[in-house]
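A single protein chain has been omitted from the complex, and every remaining protein chain is retained in its original position.
In this document, chain identifiers A and B correspond to the written order of the chains, with residue numbering beginning at 1 in each.
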Amino acid sequence: MSWLTIIAGAARESASGVRLLRQQVRRDGRLRRLGFYVSLGLTLLVSLFPFYVMFITSISPDDAIYANDPSLLPEAVTLKQYTVLFSSETFAFTSYFLNSAVVAFITAMFSLVIGVIGAYSFTRLEYPGNTIIRRGVVVVYMLSAITVVVPLFKLISVLGLVDTRLGLLITYTVSTLPLTLYMLWNYFESIPVAIEEAAMLDGYSRVETIFRVIVPLSLPVLVATFLFAFKIAWNEYLFASVFLKSQSKLTLPIGIEQMNANFSNVWGQIMAASFLTTLPIIVMFLYLEKYMVEGLTAGAVEG
Amino acid sequence: MSLGERLIATGPNSYFESPVERREALLGILLILPAVVLIGAVILYPLAYNVYLSFTDVPLNPNQSPQWVGLSNYVDLLTSGQFWSAFSTTVLFTVGSTVLSTVIGLAVALLFDRQFRGRRLVRGLVLLPHVTPIIAVAFVWQFMLSPLWGSIPSLLADLGLYSSRVGLLQRSGTALPMVIVFSAWRNFPFAFLLFVARLQAIPESMYEAARIDGASAIAQFKDITLPELRGTIAIIVLLRGIWEFNAFAQIWLLTRQVTTLPILAYRTAFANFEQGLGAAIALLLFVIQILLVIGFITLFGEDSV
Partner (left out) sequence: MTMHETDSPDADAPEPTADSDRTAEASAADSEGTALAREMTAEQGGETVELAALTKRYDSTVAVDSVSLDVAEGEFLVLLGPSGCGKTTTLRMVAGLESVTDGSVIIGGTDVSRTTPQNRDVAMVFQNYALYPHKTVRGNIRFPLRKTDLSDAERTRRIESTVELLDIDDLLDKEPAALSGGQRQRVAIARAIAREPSVLLMDEPLSNLDAKLRVRTRSELRDLQQRLGITTVYVTHDQEEAMSVADRIAIMNDGRIEQVGAPEEVYRDPNSTFIADFLGDPSMNIVSVAGENTAGATADGLVAGLAAASPDRAAQVGIRPEDLYLVDETGGFVEDAAPEAASSVYECPLTVLEPIGRAYELTLEAGAAQMVARARTVPDELRDSDSVRIAFDRDAVYAFDRNGGRLR
């Protein structure tokens, strides 16, 4: 319902367009403004409503959640869902959270280091095959996890890496690499070559130039790249669901899914867990919105 | 002429003009090596291995080697109704969610194509559905749509539009539209962002010129905005198309009632432990996708991508 409303509203708005606003008569303009704010409000409502539900449910007591007539406003506020999540023996939430944090952090580090030297290599150094690699990055970027998950699982089992963090780390590093390489490549291309040439004439070798000129110069992009790799690893579900077996190693997505599968009517805890899973990403995103937007538009990420 | 062509033309000895050039090339290879090795081992090798696996029967015991069965996996697949129904579900899902997320993304982008207070903050908020973990939003949607406790069914019931006690996600007839709506909700910000960036690049002078010529708002949209957005639309449709075609988690975590090809592959390989058959599905998925990309590029021209 609300979807239709918003599409209709936005379409009506866009058809008239802001650019005409100025030359309209004032009353018409006021009506348009109203239409604009209504459309904007609806867009926000639709975008954020699920997050609202998530948060409200996570701070509601069970009897409010499972009431016959669900209400959109909390009648009572409680932190019980969160305390259960952290104290209960049945949910290993703390361990899921830590596992995810460790895996995502190390993945992002790996991806960044390999990405920086790799992207520098094919943007700036000439050797046979660098153009093929450049194109390959774009092609590999379009591949999806599902295409390789079966053989990769075989491979991981043969190597004895099933149910290890290492298996997950390698897989995640590689799945973030195409994006990392692509984002860094875009940025490195924008740095004038003369700056590197100046450094080399100033007595620095190529490798020193990378780490003492290019890296400090690219700091904002490196942060954005790191966050993107972190986010991909933090959100990943498919590989983790196939590779991980033991409770103590599960990451958040798998952990929460198991909570849902193994217990019924634990919505309060699931929403609390979901909220805690979402929170780091939201904080990161709102705080570094500018870089994240750059990353999204540069690499066009699959979330 | 690239270095590679020079190598062919002159042979390896006179390939590099100086030891410096050779050292730079060696450094370049050294620096790209970790990335190439990792991508090769974790993406390219599995891709090739997948081809082999798809012609085999993979035993449960990882220590036993796969049995060559020739084309039988493919024959089984192509003659099974399950595969073809999954295929058509995949196409419906891909087209539905791609079109919906692109159209909504465009509409919201047009809404944002102006100055207003708090624009950046609002833009950041609109992007949230796309950047937050799939697991979290999938469960909220499950909860919101659950027939007993969900706010949406109760709202629909209040409006008299919905009375069934069977959940929207539990009935196969309504599950697919719900998954499409969820997918569009999650991914419209992606299209929105690319459209906003492109819209900002359209020079205001074009609209001014059109206004002087007396073009209506609709004519301006049709004759200026839309043609300027052509390339962006093409790239969004291509990327979203590819990703929706391969989408797994965003369907799997919401409902088990919708079986697309990726889900069929996953179930076959990891629930029924028929990994050879799963590999065959994954490979077909890959081939279909390549064909779609080639078709798309020939249709829209390489320059737009």
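Going forward, contacts are C-beta pairs under 8 Å (C-beta built on N, C-alpha and C of every residue); 3 or more make two chains touch, one makes a residue touch a chain.
Quick caveat: nothing in here was measured; it's all calculated off a predicted structure.
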item	value
Residue among A:I106, A:V137, A:V213 or A:V242 that touches the chain left out of view	A:V213
Touching residue (missing chain; options A:L79, A:V158 or A:M200)	A:M200
Contact residue for the chain not shown (choose from B:E21, B:D57, B:D76 or B:D223)	B:E21
Residues from chain A at the interface with the omitted partner, ascending	192, 194-195, 197-205, 213, 216-217, 219
Residues belonging to chain B that touch the chain removed from view	1, 6, 16-21, 23
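Note that in this section only the chains that are shown with their structure count from here on.
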item	value
Residues of chain A defined as touching chain B within the complex	1, 3, 6-7, 10-11, 13-21, 23, 36, 39-40, 43-44, 46-48, 50-51, 53-54, 57, 65-66, 69-70, 72, 114-115, 117-118, 120-122, 124-131, 133, 136, 140, 142-155, 157-158, 170-171, 173-175, 177-178, 181, 206-207, 231, 234-235, 237-238, 242, 252-253, 256-257, 260, 267, 270-271, 274-275, 277-278, 281-282, 285-286, 289, 292-293, 296-297, 300-303
Complex interface listing, chain B residues touching chain A	2-4, 7, 21, 24-32, 34-36, 38-39, 41-47, 49-50, 53, 58, 62, 103-104, 106-108, 110-111, 113-114, 116, 120, 122-137, 139-144, 148-151, 154, 156, 159, 161, 181, 185-187, 189-190, 193-194, 197, 204, 207, 211, 217-218, 220-221, 225, 235, 239, 242-243, 246, 248-249, 252-253, 262, 265-266, 269-270, 275, 278-279, 282, 285-286, 289, 293
